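Note that this complex is displayed minus one protein chain, with the remaining chains in position.
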Amino acid sequence: MTPLLDVKNLRVTFPTRQGEFEAVRGVSFTLGKERLGIVGESGSGKSMTGRAILRLIRPPGRVEADKMELHGRDLLSMSEKEMQGVRGQKISMVMQDPKFSLNPVMTIADQIMEIYRFHTGAGKKAAWAKAIEMLEAVSIRDPERVMRSYPHEMSGGMGQRIMIAMMLVTEPEILIADEPTSALDVSVQTQVLSIIDRLVRERGMGLIFISHDLKLVSSFCDRVLIMYAGRVVEVCEADKLDQATHPYTRGLLGSLPDIREPKDRLEVLKRDETWRIAESVSGRT
Amino acid sequence: MSHIHIENLNVWFGDGADRVDAVKNATFDVPSGASFGLVGESGSGKSTILRAMMGLAPTWSGTIQVGDFKLGKKRPKEFYKDVQMVFQDPYASLHPRHSVDQVLGETLSLHGFKDIDNRIMKLLDDVGLGPAFRFRYPHQLSGGQRQRVAIARALAPEPSVILLDEPTSALDVSVQAEVLNLLSDLREEHKLTYLMVSHNLAVVAHMCDATAVMQNGEIVEVMTVEDMRAMNPKHPYTKHLLDSSFGYNPNAAQSA
Partner (left out) sequence: MTDTNMQKQTLREWLMTDTPTSRRHAKFAALYSGWLTLKSNSMAMIGLGILLLLVLIAAAAPLLAPMDPFVQNLGNRLQPPGTEGHLLGTDSLGRDILSRMIYGSRITLYIVALVALIAPIVGLLVGTVAGYTGGWIDTILMRITDIFLAFPRLVLALAFVAALGAGIENAVLAISLTAWPPYARIARAETLTIRNSDYIAAIKLQGARAGRIITRHIWPLCISSLIVRVTLDMAGVILAAAGLGFLGLGAQPPSPEWGAMIAEGRRFILDHWWVATMPGLAIFTVSLAFNLLGDGLRDVLDPKEGGHS
């Protein structure tokens, strides 16, 4: 079976005063109809990987790869116009903070309908019905009222659910979620995750879930890539994350305080230069 | 003997119809040398309690007593020498144009210390930053290093109480471990009393002896760390928080 997304040797580079800076170095993975987690600390290149797939890296930053294919179609050689057909329609992205991703001067209805009509060319009536259906799908009560309101009238959890509705209205095949719940409280977090979980399952989508939260990723995803300094240092089944072998992954797990297993001192991660230099581990299946 | 005594504390913003009650009838005690946690979600009023104690939230009523200081509208200078605070975001709590040397030097001189040079070196050493960091500007420091500088600033006047407002929530987990270890060491070394605000139950369970759980401005439960480890909450909200802290659980999502 061909995977939805096939990425081989992805590199993202930025020129700086001190020379080239490689934010992502040789990352390879495939994505099927599964929930793939990418975990790492800030600066590990996990968000850059997500953005590079959608070619959202602004120049002078460069995206290169031996292969970056969506259903066998090469993403790198597409024109900017063709990419617009991919972004939002085939691959959607949910960002960390809904406050910055929603347009403050447009109603929710206008924003969702605009996206839907742009990608499908549907009429107003159809778009309205579809938007209502999506809001109901993300468990928003009273969608008619929400449609007429502006983003600032929404709470953080509502905003993020609306973002998800908006991103899924075009029925994409892949959803990239970049820290979708980090700005939310734990109770809302569970709600939003269960909505993503359900939609991904029901619609047979592929999900790339980018997060810094090891516990969250291991409990939510099927497979996890662990990134360090732009490279994938380890790939493992999510539920077997606690048996991870790479010292970096082990170090991260050890540095987490645990309610049920009290310890006097937390483990401190000793960074090893070889982690930085080593080859990226492939996440291709 | 309780070092911090808070009784029937109310904090509100605005007046009349716009009045928002951020903290309602909060009461708790922190013994001398203990570490006490305040847990809750955003808007639960946990940080507001700290700000009211430090005089950064002007409208409050009730009793706040810290050590020998029974606080009124104005706080004496000696209070600020004895009680210090570390803020949540190390990127926002350091002046972007002041070097580490300036930050610590100014704090020391404001509190009337004389041997400033020696003290700066001692403080940097205390928080695990070498003398090489003395003349750096915040933009030359990582998040964890900045937070260490902020902790050094709080230590400078030799306080007995430090209020910690989510001191590690902006940091990566590996850096969080380093900072939490540092805070534990400093508490032991300097016989400090901590009052720590966090949304992360695991962090609070690691650092604190007892915790107040807050929801919508009210303290719904005060529990000891033993109760927390035994997963023995009394209030359903506490149970909900505890459950959520173990990552994603599809069954919990259904019931929520």
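Observations on the model:
Labels A and B are assigned to the chains in the order they are written; within every chain, residues are numbered from 1.
Going forward, a residue touches a chain if its C-beta (ideal position, glycine included) is under 8 Å from a C-beta of that chain, and two chains touch if they have at least 3 such contacts.
Please read all numbers here as calculations on a predicted model, not as lab measurements.
Here one chain is not drawn; of B:19, B:70, B:95 or B:122, the residue touching it is B:95.
Residue B:54 is the one among B:54, B:219 or B:242 that touches the chain not shown. Touching the missing chain, out of A:17, A:58, A:141 or A:270, is residue A:17. Listed for chain B, the residues touching the missing chain in the whole complex are 54, 56, 77, 80-81, 84-85, 87-89, 92-99, 101, 106-107, 110-111, 132-133, 135-140, 150, 153, 157.
What we mean here is this: only the chains that are shown with their structure count from here on.
Work out the mean CA point of chain A and of chain B, and you get 32 Å between them.
Every residue of chain B that touches chain A in the complex is listed here, in rising order: 41-42, 143, 172-178, 180-181, 184, 199, 201-203, 205-206, 225, 228-229, 231, 240-242, 244-250, 252-254, 256.
By the touch rule above, chain A contacts chain B in their complex via residues 41-42, 156, 185-187, 189-191, 193-194, 197, 212-216, 218-220, 251-252, 255-260, 262-269.
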